[in-house]
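A protein chain is absent from this complex, but the other protein chains hold their places.
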Amino acid sequence: MSNKPDLLHGVPEIPAGSVPHANGCDQSCFLGERPDPLSYKEAIQTVKNWFRANSLWVIAYGTGCGSIELRPLGTARFDMERFGIAMRPTPRQSNVLIISGYLSIKSLKRVIRVYEQMPSPKWVVGLGSCTINGGMYWDSYATMKVLDLYLPVDVYIAGCMPRPEALIGGFKELMRMIKNGETKGYIDYIERLDWYRENQKQIIKDWDLPDYSW
Amino acid sequence: MQTTLQALKNQFTVQWEKQQRADLHQVGLPREQTLAALTWLKEHTPFVQLTHMSVVDWIEEDQFQITYLLMNPRSYDLLMVCTRIARSGATMESVHKLWPQAVTYEQEMNEMFGVEFPGSPRQGESFILEGWEDIPPMRRDFDTVQFVLDHIPDRPGRLSINTREFIGRKVGEKRLLHD
Amino acid sequence: MSLAIKIAWSLLNVLVAIAYGLVTYGVVRKTMARIQGRIGPPIYQPFIDLGKVIFLRTATSHGVMFFLGPIFRFVGGVGLFLVLPVIVGVPALENFSFNGDLLLAMYFMFFGSLGMALGAAEGGHPHSPIGIGRGLSQMTSFELPFGLAVVALISVGGSFSVTEIVQRQQELGGVLGWNLFQQPFAAAAAFLALLGMNMYPPFNIVGAPQEIPVGPPTEYNAVFQSLMMSGRSIFAIAKTVMFMDLFLGGATSIPEAFLKTFCIYMWTVFVGAVFPRFRTEQSIRFFLGWPTLAGVVAVLLPLF
Partner (left out) sequence: MTEQVTEKDVQLWVGPQHPGVTGNMSVQIWLRGDTIQMGRTHVGYLHRGFEKLMERRKFIQSFPIVCRICVPEPDTNEYLLAAGVEEIAGIVIPEKARWLRTLALEMARLAATLQALGGQVGMMGLGTVPNWTYTLRDYILDRFEELTGARIYHMYIVYGGVRRDLPEGFAARMEEDLRAIEERLPFIDNLIFDNAVFRKRAIGVGKIDPAWIDEMGITGPTARACGVPRDVRRNSPYLVYPELDFDVITAEGCDIFARAQVRRGDITQSIRIIRQILARMPKDGPYCARMPNMLHWTVEKGQTYVRAEASRGEMGYFVVTDGSDKLRRVHVRGPSYVHAVSLLERMLPGTNISDLGATMVSMQTCPPEIER
């Protein structure tokens, strides 16, 4: 498990104080909460983060073979509901997107739409080696190799496949990060939307998505 | 099985014939007679079921081999009908009128190999790939590593090792330890 | 009791009812989990979910009507709760019950769902209208046996007032004085209709996640979802209070009210734990079958 790596093909520096918004539509109003220097707001932020960390709603989208371990995780043996993690069937009501394993380029298109439809704050969990560096599909023409070029990943869970225990460990790490306010992936996605779009368009050849899927 | 094979030989020019297993025979037919032979097999012999359809790219000989696998649902015997077509401008007669599920196979082969099946309903529609611009990926001359290096960004730091050298070195180290 | 104090008490009742509904939902989730062999979430999990949802900001807009949908639903639940007496004889817990409140209660039961349907249809997602179609047709069918049961109670008691129905049962005295035993056919019709109202399996086709995820609420999130969640909990509690008043002789003390409503609620849960769901036309056929027959018998029986 690692935090989001910060250098990948030269991340562009964001000048301080400027909020670039992409493609004419201003997303900054939907950013969700930003950290505020005032202390009482910090306290409120802590409370909010506690609520968020203890009620993770995962969207039911098995993007790859890793979803086979999500079902034992959800059922009686490993029971993720005891941590407050539940499956939600619609992106409008979910906060966590699990990229379960490799992501073919055809799927990536759908995943981007799903991710953008989720309300902020939202988190992405990359599951399996294939999301980190392509894994055993490094020479496959149909899959993407590095997930955090296209979506802001908060937690990676390594392994192929990661066991359900590892998944629980990953979720615990995610909860810890949310409680400490360390997850800024969703803000990063909006702020650097142009950069993400550029990467996405680089491998999605027939780009027909809207500017932003509301 | 043997009677069917004999009748097939009488009726059509069987280029080659091989018994792979007790229940699997392979025959090679010329391209012009394949559709007629398949129709005849379906109409007049117990080999009524199309189990599988596949393409093999023999790039050295500049040919595609198209394989039809027929099954006798009663005895479970298999008959593999192979035919060779030219690789450039590859077209083949469609069998979707004989077996409806062949549409999917033909759609896939059209997409992955570029073999045309004129008359098949879903030719040219995307089945697996989406927005593919390169040559069909399953052809031997499509280099997937080159494609990945050109189009799909990789995380820096991946090491490529020569397997033979690497294992040889490991084995060498082990030998040294033992010595 | 002055009106201001009455309003204050009623608001407090509403808040308690919402909290109690959330606790009940937590218990339901825990119970389901135990039946399935899981540990299950903590009982206070619905509160965390509600809190999280309130702290979200919605990024979707489909017009004013879309936003009004959950508000209608919430208001329907609160309205239903406010016309029902929780404990007859304790003015603080009688809410705004009056002569003829049963008619208003029946109206409020429809009102919330209709408002929700109006709003959800604005969402534009194809799953919403499909879910609405399913929900409204199923609702119409279970309203029939329930309506017949209520008509039977009214004709026997000769009053539209829930308070009087409760008092009549309490005058008869004892457990056997309850309408559950006095009017068994009406009770059967109503309790079977309750299965449909609470939307646990086998009658949860409206938002079946495996078919139309998740029906009418597909597009709602953030505060509107929190309104739906609290609306759902108060609606559930209001319905159980109504059933307690109509069939279980009301309540004379607060613990008794809690116990009776909890038992009524769990009846639908335990049925739901062991059944898959009906298709829409199958559930309609179910409600128009035996439950409606029981309702008709209940209405006709006093005539003979």
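Order of writing sets the chain letters: A, B and C. Residues in each chain are counted from 1.
Just so we're on the same page, a residue touches a chain if its C-beta (ideal position, glycine included) is under 8 Å from a C-beta of that chain, and two chains touch if they have at least 3 such contacts.
Small disclaimer: the values here were computed from a predicted structure and weren't measured.
Taking every chain of the complex into account, the chain not shown here touches A, B, C.
Per the touch definition above, the residue from B:35, B:48 or B:85 contacting the chain not shown is B:48.
Of the listed positions C:51, C:177 or C:209, the one in contact with the omitted chain in the full complex is C:209. Considering the full assembly, A:106 is the residue among A:82, A:106 or A:184 that touches the omitted chain.
When the full complex is taken into account, the listed residue touching the unshown chain is B:69, out of B:8, B:69 or B:90. Contacts to the hidden chain, counted on chain A, fall at residues 59-65, 67-69, 71-72, 75-77, 87, 89, 91, 102, 104, 106-107, 110, 114, 136-137, 139-143, 160-161, 163.
Listed here are the chain C residues that touch the chain not shown: 32, 35-38, 126, 130, 133-134, 201-202, 204-205, 208-213, 273-282.
For chain B, the residues touching the absent chain in the complete assembly are 20-21, 23-24, 26, 48-52, 54, 56-57, 67, 69, 71, 73, 76, 78, 80, 82, 99-101, 103-104, 126-130, 137-138, 140, 142, 144-145, 163-164, 167.
Rule of thumb we're sticking to: only the chains that are shown with their structure count from here on.
The centroid of the Cα atoms in chain B and the matching centroid in chain C are 61 Å apart. Centroids built from CA atoms put chain C at 37 Å from chain A. Touching two or more other chains at once is no residue of chain A.
For chain B in complex with chain A, the touching residues are 128-133, 137, 142, 144-145, 147-148, 151-156, 158.
Interface of chain A with chain B (complex): residues 8-9, 105-106, 109, 132-134, 138-146, 149, 199, 202-206.
Contacts from chain A toward chain C in the complex involve residues 30, 32, 48, 51-52, 54-55, 57, 60, 75-76, 79, 81-82, 84, 86, 88-90, 92-93, 95, 119-121, 214.
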